[in-house]
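A single protein chain has been omitted; all remaining protein chains appear in their positions.
Chain IDs A and B follow the sequence of writing; residue 1 opens each chain.
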Amino acid sequence: MAMYAQEHNGRMSAAEQLLAVEEIKKVFAGRLRCMDTKDWERYASFHTDDVVSDSWNSPGAARPAEDSESAVSTARGGPVVGGAALTAAIRATLDGDVPVTSVHHGHTPEITLTSETTAVGVWAMEDRLWFTRGSETEWLHGYGFYHEEYRKVAGRWLISYRRLERLSVDATPGFYTR
Amino acid sequence: MAMYAQEHNGRMSAAEQLLAVEEIKKVFAGRLRCMDTKDWERYASFHTDDVVSDSWNSPGAARPAEDSESAVSTARGGPVVGGAALTAAIRATLDGDVPVTSVHHGHTPEITLTSETTAVGVWAMEDRLWFTRGSETEWLHGYGFYHEEYRKVAGRWLISYRRLERLSVDATPGFYTR
Partner (left out) sequence: MAMYAQEHNGRMSAAEQLLAVEEIKKVFAGRLRCMDTKDWERYASFHTDDVVSDSWNSPGAARPAEDSESAVSTARGGPVVGGAALTAAIRATLDGDVPVTSVHHGHTPEITLTSETTAVGVWAMEDRLWFTRGSETEWLHGYGFYHEEYRKVAGRWLISYRRLERLSVDATPGFYTR
């Protein structure tokens, strides 16, 4: 069966594998929902302590505000490491001095278990962000794929890695000069 | 496992829980599809007789037409109660004197079984509606979350409650003055 790595056959029942996949889908869903509803305490809880997020440096990805905190400086050039730093970076981007309305949608997951406690997944995604500056609305609208890794820690599936591959992104010129 | 309430452990097998979740996802899917294809007889069949739908009074939600039937008057101020009233209200909004083209998409379900016959779920959503008035197109475009409850009745999962939480909604000024 295509859901798990061949060498792993027989260690988890079909039902156990399917439960793991469903739990991973819910973790992904909860992460996006907490981002868009700005529930930052729960947001951090979906990630491992050592999570690596490489979703900042793709061309056209939403960049953190110019004047935000140290976690964000880390983010600018490359991956963000650690659940607290990641949450701080996202929070500064979406919920800092300039509140940003955001919608992140994920589609058609391809989840593959690589062991009883590890998995990889790819999700199609679309994101929209808006903020206002005076009477003007600045916006970003993008499409792509999240490439993620998951790890089961203390009985709970968490996101341990994320990379954003962009298909297309469009934004107002002023979006990045917040 | 995170899929069901802790006190319920052991009453349903993992496979039974996963089947219930999959059936609930199909009920949700069928409801949206029947709304957008305007199959009103099937639309009602996805809901319990006592369904409560609180998806009308959120700011910017699509409001029923001014001149439509009694079910819709009920809807204007608050929740709609009952499968027949709900279907009449949606039908008046989308398929009344002014035909409205609609697209409702649901994403990344978070379904949790609360007993063998009850469940709750949250879905990210996006909706688009268009109608023409003379040579002009009026439209609404929104984003949010459906918060739903489900109940198994005579062996079939049905929607017993729905509330629409909006993240964002935009519309032409004329959209609401149909």
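Everything below uses one rule, namely that contacts are C-beta pairs under 8 Å (C-beta built on N, C-alpha and C of every residue); 3 or more make two chains touch, one makes a residue touch a chain.
What you see is a predicted model; the values in this text were computed from it and never measured.
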{"item": "Among A:Phe28, A:Tyr43 or A:Phe145, the residue in touch with the chain that has been omitted", "value": "A:Phe145"}
{"item": "From B:Gly106, B:Gly121 or B:Gly144, residue that would touch the chain that is not displayed", "value": "B:Gly106"}
{"item": "Interface residues of chain B (partner: the chain not displayed)", "value": "13-16, 18-19, 22-23, 25-26, 28-30, 32-33, 36-37, 101-103, 105-107, 128, 130, 156"}
{"item": "Residues of chain A (touch criterion as defined above) contacting the omitted chain", "value": "1-3, 13-15, 17-18, 21, 107-111, 122, 124, 126, 143, 145, 167-168"}
